[in-house]
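What follows is a set of notes on a single structure, which appears directly below.
One chain of protein is taken out of this complex; the other chains stay put.
Lettered A and B in written order, each chain numbered from 1.
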Amino acid sequence: MSRFNKQRNILDFTLSSLLRRRTKNSALVIVYTLIVFSLASVLFFTQAIKKEACIVLKNSPEIIVQRIVAGRHDLLPADYIDTIRAITGVQSAKGRLWGYYFEPAAGANYTLMVSEEPGVEVGRIVIGQGVSRTIHANRADIVPFRRYDGSYTSFEVSDILSSESELVSSDLVLISESDFREMMGIRGEYVTDAAVYAKNKRELFMIADKIKRILPDTRPITKDEILRTYEAIFDWRGGILLVILSGAVIAFVILAWDKASGLSSDERREIGILKGIGWETSDVIAMKFWEGAVISLSSFSLGIILAYIHVFFASSALFEPALKGWSVLYPEFRLVPHMDPLQIATLFFLTVVPYTVSTIVPSWRAATIDPDTVMRL
Amino acid sequence: MFARKSNVFLLFMAVNIFLLALVFGHASYGEKNALPYLRGKAQMVKRIGLSDLCLFTDARYARHPSMADLNTPFQDHPMSLEHFPSGTIITPPPHLRSK
Partner (left out) sequence: MIELSDIRKVFNSGKPNEFVAIDGITLSVERDKVLVLKGPSGSGKTTLLSVIGCMARPTSGRITLSGKEITSLPERFLTEIRRKSFGFVFQQFNLIKGITAMENVILPAYPTGEGFSVLKKRALSLLELFDLSERAFSKVEWLSGGEAQRVSIARALVNDPSVIIADEPTAHLDTKLSKDFMEIIGKLKVRRKTIIIASHDPIVYESAAVDRVLEMRDGRILSRATRQ
């Protein structure tokens, strides 16, 4: 009990000490919190998206076959699909029709996809929430589209996809095949690409290989590669993340440097007084420990809590400028909360521990000074 | 009157720890709660045959990174000035980088 009391007493003095330089220490806490906040926000955001991609995209087509002409995507002839179907191990192969549409009035890009979702018929489309928001279109509204030849057509919005599905559907416009072909000017012999399913999942690579051999101008993409794309997304090697990370590391080093560069003469004098009036070296070290711990623990916990609120309640609003970029259509990131204790622990050890240590270590020498120096102060 | 400073701090930390526990609790509750929605999304992916998440709509290779080809200038450059900042966030997928 008395040991606990002793630490509480020392903590009291430490807090008095910190409050004495109120502005400096408040600034320290603010900067430290911001660093933890940024790192944790990025962590939460990227983890949540990766996790979602991993779960949701497990249902994407097993192999998607694209055609490459002169290094670029080109339309896939429909009879390639017959060839693919004939390959042993292929369960089914279907043509996919999809593309991009640029809406000049709004400056937004949509992804148009042919689909048999309920609500999609000739003359009627189903749109994603992002599209609805961008052009203020609701059910039963008529939306104009420009055809490939410059003429105009229009469709009625029969349904809007759910807001929970925004992360996969925000910019989608689901349309019937005949409307799509007419609008885009794509003849019946072509499709955009093919979705292939295998009888035995373990044979996917083999089948993909075969497709590549039989149809050399194609490029098969397996589901595995799709999933790995999203595992590697937000790679720290990506420019902006590297900038944020480096910024945080540099700011942190500066913080710790300020501490590690030693004590001021005032601080030294104070330690001398404490030792003179009866504090032991271990008591002084404990005080320095609390000094570091009070700042780090406060900042760390605040940073994490604020980051969580930011990402999972405020849809990562502060990242919007960076994430939005040139996009006009921007999905609402209503992410599924996901906390990995291991990552939080790592963040803890990378921030709290070095900071606390950098507060204690430079004080070590001062803490061991002889108490009789107080007589000569 | 005279609130002992260490008590104030300990209370502050207790509140923080409580909030952190709340955060973890909310996260695990949220995950469980989200399962039906995630399943719904997975079903949509299967029905429509989607291959990518809708994160960025400004560039094709950012909208469908898994489908992307490498024909946009500086697409794999770290700063990806052609479509900054989404290009810097979305680097070309592994299967494009290695092949």
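We take it that contacts are C-beta pairs under 8 Å (C-beta built on N, C-alpha and C of every residue); 3 or more make two chains touch, one makes a residue touch a chain.
None of these values were measured; they are calculated from a predicted model.
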Hidden partner chain, touching residue among B:Arg4, B:Arg39 or B:Arg97: B:Arg4
For chain A, residues in touch with the removed chain: 1-6, 8-10, 12-13, 16-17, 19-20, 270, 273-274, 276-281, 283, 370-372, 374-377
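Keep this in mind: only the chains that are shown with their structure count from here on.
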Chain centre separation (chain A, chain B; CA means) in Å: 3
Touch list for chain B against partner chain A, complex: 4-6, 8-10, 12-13, 16-17, 19-20, 23-24, 26-28, 30-31, 34, 37-38, 40-60, 62-67, 69, 71, 78-80, 83-91, 93-95
For the chain A and chain B complex, residues of the former touching the latter: 8-9, 11-12, 15-16, 19, 49, 52-53, 55-61, 64, 66, 68, 71-73, 94, 96, 100, 108-111, 113, 115-117, 128, 130, 161-162, 164-172, 174, 193, 195, 219, 221, 225-226, 228-230, 232-235, 237-242, 294, 297-298, 301-302, 304-305, 308, 312, 322-323, 325-331, 336-339, 341
